[in-house]
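So the structure is just underneath, and the comments pick up after that.
A protein chain is absent from this complex, but the other protein chains hold their places.
First chain written, first letter: the chains are A, B, C and D, and each begins at residue 1.
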Amino acid sequence: ARKGGCTGDYCGTLVIAGAGEPDILVPPVTSLSPSRDVIEQLFLKLADLGLSGNTIGDEDFQPLLAERWEWDTPTTLVFHLDPRARWQDGRAVTAADVAFTYDIYTDSLVNSPVRPTLRQIAAVTTRDSLTVVFRFRQRYPEMFYDAVYHMRIMPSHLLREVPRSQWRTAVFGRAPVGDGPYRFVAWRSGESLELAADSTFFLGRPHLRRLVWRFTPDQQVAVTQLIAGDADAVEVLITPDNRDRVRADTQLAIYPYKGVAYGYLWFNFAAPGDTTQPHPLFGDRELRRALVMTVDRGGLLRNVFGDMAKVPPGPMSQIFSIWDPETRELPHDSARAARTLTRLGWTDSDGDGIRDRDGHPLAFRLLVPTTSAPRRQYARLLQEQFRAMGVDVQLDEVDFSVFNERAHAGRFDAMLNTVNTDPTPSSGVPQSWTRAGFGGLNYGRYENPAFARLVDRAVTSVRGRDEAKRTWRAAIEVLNQDAPAIFLFATENAAAVHRRVADVRIRPDSWLALVRTWRIPADRLTDRDRVER
Amino acid sequence: MNVWNWLAVGGAAVLALVVVAEIRRRTGARASGRRFFRHPTAAPAVFVLAFFVTVALAAPLVTPYQPYFQIDIARLANHPPSTQNPLGTDPLSRDVWSRLVYGARISLGIGAIAMLVAVTTGVVVGGVAGYFRRWVDATLMRLVDVGLAMPRMFMLLMVVALWEHVPLAVLVLLIGLTGWFGTSRLVRAEVLSVREREFVAAARALGAEPGRVIFRHVLPNAAAPIIVSAALGIGNVMLLEAGLSFLGLGVPSPAPSWGNMIADGFPKMAVAPWCATFPGLAISLVVMALNAVGDALRDALDPRKETA
Amino acid sequence: MAAWLVRRLAASIAIVWAVVTLTFLIVHLAHGSPCGQPDGLPVSPAICADLTRRFGLDKPISTQYYKYLGALLHGDLGWSIALQRPVAAALAEALPNTFALALTALILDFALGVALGVYQAARERRFGDIALGNVALFVNSMPTFWLVLCPQVHAFSCVADFAWHLTLPALTLGLVGAAGTARYQRAAMLEVVRQDFVRTARAKGLRERRVLLRHALRNALLPLITLFGLTFPFLLTGAVLVETVFAWPGMGRLAVTAILQRDYPIVTAAALVASVMVVLGNLLADALYGVADPRIRVRAT
Amino acid sequence: MTSSAAALVDVQGLVKHFPGERGAFGLGRPRAVVRAVDDVSFAIASGQTLGLVGESGCGKSTVGRTILRLIEPDAGRVAIDGVNVLTLGGRELRALRRRMQIVFQDPYGSLNPRLTVRQTLAEPLAIHHLAAGADAGRRIAALLEEVGLDPGFAKSYAHELSGGQRQRVGIARALSVEPQFLVLDEPVSALDVSVQAQVLNLLADLQQRRRLTYLFIAHDLAVVKHVADHVAVMYLGKIVERAPGPQLYAAPRHPYTTSLLSAVPVPDPKAQRPRIVLTGDVPSPAQPPPGCPFHPRCPHPKKDARCRTEPPALREVAPGQLAACHYAEEPL
Partner (left out) sequence: MTEPLLRVRDLKTYFVTEHGSGTARAVDGVSFDLHAGETLGLVGESGCGKTVTSLSVLRLIPEPPGHIRPGSFIEFAGRNLLTLAPRELRAIRGNQIAMIFQEPMTSLNPVFTVGYQIAEAAIVHQRLSRRAARTRAIEMLKLVGIPDPAQGVDHYPHQMSGGMRQRVMIAMALVCHPKVLIADEPTTALDVTIQAQILELLERLQAELGMAIMLITHDLGVVAGSADRVVVMYAGQVVEQAPTPELFARPLHPYTEGLLASVPRLDAPPARARGRLHGIPGQVPAASDWPGGCRFHPRCPYAWDRCRDEEPPLLDAGAGEPGTHTVRCWLLTEPQRRTARAPLP
């Protein structure tokens, strides 16, 4: 790098290191978080969540594409688009784009992952080129959230011709044209992806001139690159080891924020690969409960995460407002677990250390993605804890894509899953733990009508936050007694960012949501910042 | 680690020393034996191998824990070496020394068995091709060409990754079956040259049948490069297994192999370097020893080296 | 000469064809569904059927095979499921990276290896020889990815540019290679140095340097050509571990990722590239032999 | 001495052509056919020695080996005591091998380095079920004694022996099956003169004691003169002259024989012999010259166009003496 180059307030370059690479930069068809991070800078929502994280009502939401909105009726929401908004090819963003976007998101051929969350919206129509009207089927607490949070507006003039079944392979997805603060520059597979600030962005020119994602094999390497100075930011440190390494480096600052992820061992209620049959082991509620009680979740958590996570009292991340440590769960009680197993007929009759019944050993395979170090560690710890209980667990450690494919196809006995949640449980929990998620995200095919009823009530008909919380807690306690999973951890996040970056603000649900306001003061620029392209 | 374990380790070291001395004494009478130990690192190399084989065989005596036993996951994870855990504990609070010793069984076992498979196949194919020549030779060697045209690692990865749940035995077999191409070339060349030597003609002139000619005259004299390549091959297999494990496709957890120990310890390198360092050193040491033994064998089995 | 070349090429093509067929079989015998998406999202049955049709997976394997070969003959390597782009494009991106890495490593490997080997041979059994020999043995005995740990631990502070990122993996590959090459070269040198013509050269009153570097080395390089022919393709496709550890976006990593992700078109294409490289390496070695060894050169013409 | 009834060994029209090998990887162009042995005939009476001489590469060893069927000939007939060796099946051939044996030139290459002398000698006994156990031990000791080696050598490996000792072991191995006929393929060429003398003496003694028949292959005419009753001279795969020893040495008829004899250095500084120095090298048997194969180097003053075009037949030019030269009647 030579001296000179870029100087001033709009020069910074932020290199973000992290494991994982986007699949495709088309908002409706991707749910990978690396994709979402990039997409966030390219495509705008109508409005976005505020720093409070409140999803109920519309008071805490910030305008983005829509400069303002009003309620015509309790179920009719009218957005007025910002006339300054432009696609990066120069076209104006119009109401038609919004209607088109809704159409795409709800198309069954496109099959967007967020389609279920839009089911309460009856229609989206345009009133004029800058006015859009959302009509809801019913009134409920998070209706505004549903209207704005899930959809990123797409350029209809560029995408209308793409057949709906081919959105997942659209060429656009590797060279997108957006309307956000950054525009796409380059994507080198397996290596890096680069965005450049759109200096004419209508909500204000971003201070950081370039955003570069550097893809690393895992989080460990990402932190190493950060410490080596090859990168400026890492989204999450995950383990105390990483945190301590970062802490030791005076160039780096740590920004803690609430985690959106929780992880659990998921029992498959159906036979692997055959959803019509119950699972030979996990169809048995008593057995599942015994397995849950076998595991010392606190010990495991301390081993893997130290103090950087908590044991969740159910399927929830720390960002949820319903997080309640008082929720009733099955205890860690290996003696009781052993008694239960014995009572169920599972005893070690042949002395090989593994319990068996009718000549079948008590054994199952655990599906783990190789890409996640914490989950691999959990898998090994669990393996040993189960072995001590006389349960033989073999690990299927597979690549992430294979993990997902098998999970979706139900080809597993048990799997170690992690979920990145929305800011609210309202759509995520039903999709993962009720019949609504069958064939969808409910890979384990758990269902319990009592639980489903409670959840439905919590989502649609409660009044006020307290009642919501109470209802949710009741629902989760029902779930916990059924032991469909072993809830292992809910993360606590800490991002690490180079100290020359100022004004770092992180919104827990999406850490780079506010990156356009981050800046590197002119006097702290390094060669990397100054370099001309 | 208790007193008895320490004593057992010492015993193993002494035994290894005795083995070296004994081998030296027994082979000292022969010129090849003297040539072998003339190699500067031959004796230490034999010692290293003997030591690892001994502790591996006597694993329960020299180790305080079972290899998969998690001592205390909350408090004893990632502990640096101490008298209790001479090589420290790993992230799962397992004793690295115990795993290393039990891992020796697996790693050395894989190396030896896979090599045996490879060498056997290679000798048979190469011997057949070299002895029968003509179309048999041509066909087999084309096959070998194809085998050599595919990087071994790549081939293994493909099979192991695409067919799920590959049991250890099959993995070993696969490693062996992808490793004989070079050997068969070597054997063939050697057989072709040995069968032209006059003592082979003499044996045939005496009325020896083909079997006797091959097994008594041709193969024993073609053995030197085969033995050498086998010694080197064991090391290669161990490195290969380590590589596979590193990519998550080697010996499955919780069984310890040096390869998967490194792979598991690798991400913890910054905070718990002992987890990957010791198995890494063990591999390096053993492979180095095998290489040294291979080199020394090369000298020992090559009578031309006598005048050197 | 022309006839020889034609025969060689025919044999080479046959080998490549065999490798591709083998890979195709292995891959298709283990074939899963293409409907799994990298993000694991449910794929609607309509799309799944569409994909199946597009990849021809509903046809019998023989039909698929002929189709694949046919496409291959037209230079069409297929479409990567995981990368969502033409396989050729992915290869075109990875190959230059790999070439850069392999070439750097190769130069390092042979320059250093040959120099060390010659030096060791010249000082046979003296301190320099034995010390270097043991160092080489040690480096050669390390798992490559293990060697990598050192730079990983001691974070290097540096500018993030291509040249620098090339340095570490190339250094690793080159060093490990050089350690092996040096041992090889030393043995070859010692073999040659004992030969009569070296004595002849000395008897002529040549300087030792000229004897070693001109008379002996020229001959000792011949066996190294074989090694070169073997190393060249290995560096291109076999540097799987190093590329993975250093996250170097080359062929090796592409292949491994594809294997792990069950991205069959890339896997088959990578096998194709690998075998082509091996065959090319052999051809190259033979050609070099011809250049370097007059005994072969004259026979071939 | 063409195929006489008394002959133990009778070779008729022996031909062996080696196909040219292909080059690297079996893909190169096949090289020209080597006519290693091209219509060779001779017979050896029981108890006699035929010396076969010629320059390197002229096909002497190939003759010896095809007779024993260590190499399969392309054409011809080889009879041992009337039995055609070339038509025998595997089992019969192995049985016949008790009657004919071979001793090789290279004392280093002809013994299996992995076997002790005892094992080497025990093998033929085992193959032909001649002796086992203590009996074999006694026979081995006797054999060693017979070839002039201390029975203590039985424990030694080949590399522990000197060249002469190895050659003796090779001879003992050949003798172990009590053959009638020995092919001696340059048995002394690799030995020092003093040792050579010992081995030659040994061979002579054995021949007398056991009434052996020898085909003695050599390139040293002096040695052959010393051991052979009859001598055949080969040039490029063909016999160019054949005669009883004394006759051949006294009056060679073929110019090649004459030049060969004159080229042999004699350890006597006073000997004033006319030395004929041939020009040029031995041509390759892969591209033999047309006509008389010797014509390019022939020093005969009458050499003419006929020599270049018409191959001379091997014919009787004096009683008992055959030569293949158009001008054999006018020797140099």
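In this text, a residue touches a chain if its C-beta (ideal position, glycine included) is under 8 Å from a C-beta of that chain, and two chains touch if they have at least 3 such contacts.
The structure displayed is predicted, hence computed values, not measured ones.
*Asks:* Of the listed residues D:Arg139, D:His226 or D:Arg308, which contacts the missing chain in the full complex?
*Replies:* Residue touching the absent chain, from the options given: D:His226.
*Asks:* Which of these touches the unseen chain: D:Gly59, D:Gly164, D:Pro187 or D:Gly237?
*Replies:* Of the listed residues, the one touching the omitted chain is D:Gly164.
*Asks:* Counting contacts across the full complex, list the positions on subunit C that touch the omitted chain.
*Replies:* So the residues of subunit C touching the missing chain come out as 125, 195-197, 199-207, 210, 215, 218-219, 222, 292-295, 298.
*Asks:* For subunit D, which residues lie in contact with the unshown chain of the complex?
*Replies:* On the side of subunit D, residues 55-56, 162-165, 192-198, 200-201, 204, 219-223, 225-227, 245-246, 249, 259-271, 273, 275, 277-279, 281-282 touch the unshown chain.
As a convention for this text, only the chains that are shown with their structure count from here on.
*Asks:* Sort out for me whether B-C or A-B is joined by the greater number of C-beta contact pairs.
*Replies:* Between the two chain pairs, B-C has more contacting C-beta pairs.
*Asks:* Comparing centres built from CA atoms, which chain ends up most distant from subunit A?
*Replies:* Centroid comparison gives D as the farthest chain from subunit A.
*Asks:* Centroid of subunit A to centroid of subunit D, CA atoms only: how many Å?
*Replies:* The mean C-alpha positions of subunit A and subunit D differ by 90 Å.
*Asks:* I'd like to verify one number: the distance from the centre of subunit B to the centre of subunit C, where each centre is the average of its C-alpha atoms, in whole angstrom.
*Replies:* 24
*Asks:* By residue number and range, which residues of subunit D touch two or more other chains?
*Replies:* There are none in subunit D.
*Asks:* In subunit A, which residues are in touch with two or more of the other chains?
*Replies:* Each of 224, 370, 398-399 in subunit A touches at least two other chains.
*Asks:* Name, in rising order, each residue of subunit A that touches subunit C in their complex.
*Replies:* 1, 15, 23-24, 29-32, 35, 108-109, 111, 113, 165, 168-169, 173-174, 188-191, 214-217, 221, 224, 227-230, 370, 398-409, 439-441, 527-528
*Asks:* Give the list of subunit B residues in touch with subunit C in this complex.
*Replies:* 40-41, 142, 145-146, 148-154, 157-159, 161-163, 235, 239, 242-243, 246-248, 259, 262, 266, 269-270, 273, 276, 280, 283-285, 287-288, 291-292, 308
*Asks:* Over in the complex, which subunit A residues touch subunit B? Could you list them?
*Replies:* 218, 220, 224, 241, 244-245, 296, 298-300, 302-303, 365, 370, 373, 377, 379-381, 383-385, 387, 394-399
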